[in-house]
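The structure under discussion appears below in the form of structure tokens.
Note that this complex is displayed minus one protein chain, with the remaining chains in position.
Moving on to chain A:
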Amino acid sequence: MHVSRRSLLGLAGASASALALGACGDGGSGKDGKTTVNWWHISNTDPMLSVWAALAKDFEAKHPDVTIKITPLENEAFKSKLTTVTQGGSPPDLFSTWGGGVLKQQVDAGLVKDLTADFTSLADTFTPLSTQPYRLDNKVYGVPFDLGMVGFWYNKELFGRAGIASPPDTWTGLLDAVRKLKAAGITPIALAGGDKWPGHYYWAYLAMRIGGLDVLKQAGADAKFDKPEFVAAGTKLKELVDLAPFQKGFLAATYGSPDGQAATMGNGAAAMELMGQWAPSVQNDTSTNKKGIGDKLGFFPFPAVEGGKGAVTEAFGGGNGFAVGRNAPPATIEFLKFLVQVDNQRKAAATGAVVPVVKGAEDAIKDPNIAAVQKTLAAATGFQLFLDQAYPPAVGQQVNDSVAELIAGKASPQQVVRAVTDAAHK
């Protein structure tokens, strides 16, 4: 009896504790005249961890009455922790955001400060596409510090060995390349099927290339995804999946683990991956020799689909920015302005971990791969934010889930669009 009753109560606690995780934010400004700015960011590893810390020190030196309290968090931990503190109604003063659907929910709940008045004068200092994810209903709710895009990262040596002269620029060309690589005994594509989000890049890009950017915007607005363009995207993706192009065990693979997508590329065990601008640095970090494949690595944009309405110059990706919590002291905005000064952007760009968004900072990029991304982005004619960020989280996650099912051969293209539409209506 003793044992069972206790475990019963334990159970009750466990099932409810997810909702009981209390708010654990700190107060804003102290009474001793010193202002504290609580800053949560997700650069929990170097180089950016140190860069942010150094910039905060610089700012404190210039503003002795301000203390910047930094809380670096791992990406997923950040999401969970932010959810719990915002449930308590007290967001941090300054925190990471990717704009789009999640930011919109936070804005609707009145948790985020409207920055329109403070940043309109600075709007021209940013590259045009970069501020887009943070502009909601013609108001500014966040400030970018980097913007990147997704494209194919490929191993030039393996492409050469398979007899592929130049990177494919059409979907048919890509399928041909996959066939050639397979024939040469090379794993064509590395994919983190366990993480789901890397898979959604394919579906989203195909929908963009087939239907154009407007189709994706419209679908988000009227919550309808059961359109021929999205079905066609699924059908094209299935053509690729049917060639069995992915590495062994890809359905359980995660992106950053020692046997995951990035490591498979970094160890030269697969010929390409579809990934964002951070790919080269993660490949290097996760590869066995910690150096990746060096200058054998190349970048090409997602190919065009024959007969599609979308242009190859339209980019899909996302960036990192910061939002300001509703109770933040005024110094927060001063600090944010300081972070996006061109000199400070240069410091961030010099690390190779950030594609800068402030005009004039691009000359600090040393890494040729990052420079290639920056150049493609600068010439981009349109931009689509990651779907799991652009749409409300329930819809974005359903896209990830359903596309993962399609890739695993457990759902048809029609089932994918139906499930996503259903999720949008729940």
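Note that in this section contacts are C-beta pairs under 8 Å (C-beta built on N, C-alpha and C of every residue); 3 or more make two chains touch, one makes a residue touch a chain; residues count from 1.
In this text, contacts and distances are computed from a predicted model.
K.L.:
Considering only the chain that is not displayed, what protein name does its UniProt record carry among "Sugar ABC transporter permease", "Carbon monoxide dehydrogenase small chain", "RNA polymerase subunit sigma-24" or "Aspartyl/glutamyl-tRNA(Asn/Gln) amidotransferase subunit C"?
P.N.:
Hidden chain identified via UniProt as "Sugar ABC transporter permease".
K.L.:
Which of A:F159, A:F250 or A:F386 touches the chain that is not shown?
P.N.:
Here the residue in touch with the unshown chain is A:F250.
K.L.:
Just to verify: which one of A:Q106, A:S281 or A:T376 makes contact with the chain not shown?
P.N.:
Looking across A:Q106, A:S281 or A:T376, the contact with the absent chain belongs to A:Q106.
K.L.:
For the chain that got dropped from the picture, name the residues of chain A it touches.
P.N.:
1-4, 7-9, 11-20, 79-80, 83, 86-87, 89, 102, 105-106, 108-111, 193-196, 247-253, 257-259, 269, 392-394, 397-398, 401, 404-405, 408, 410, 426
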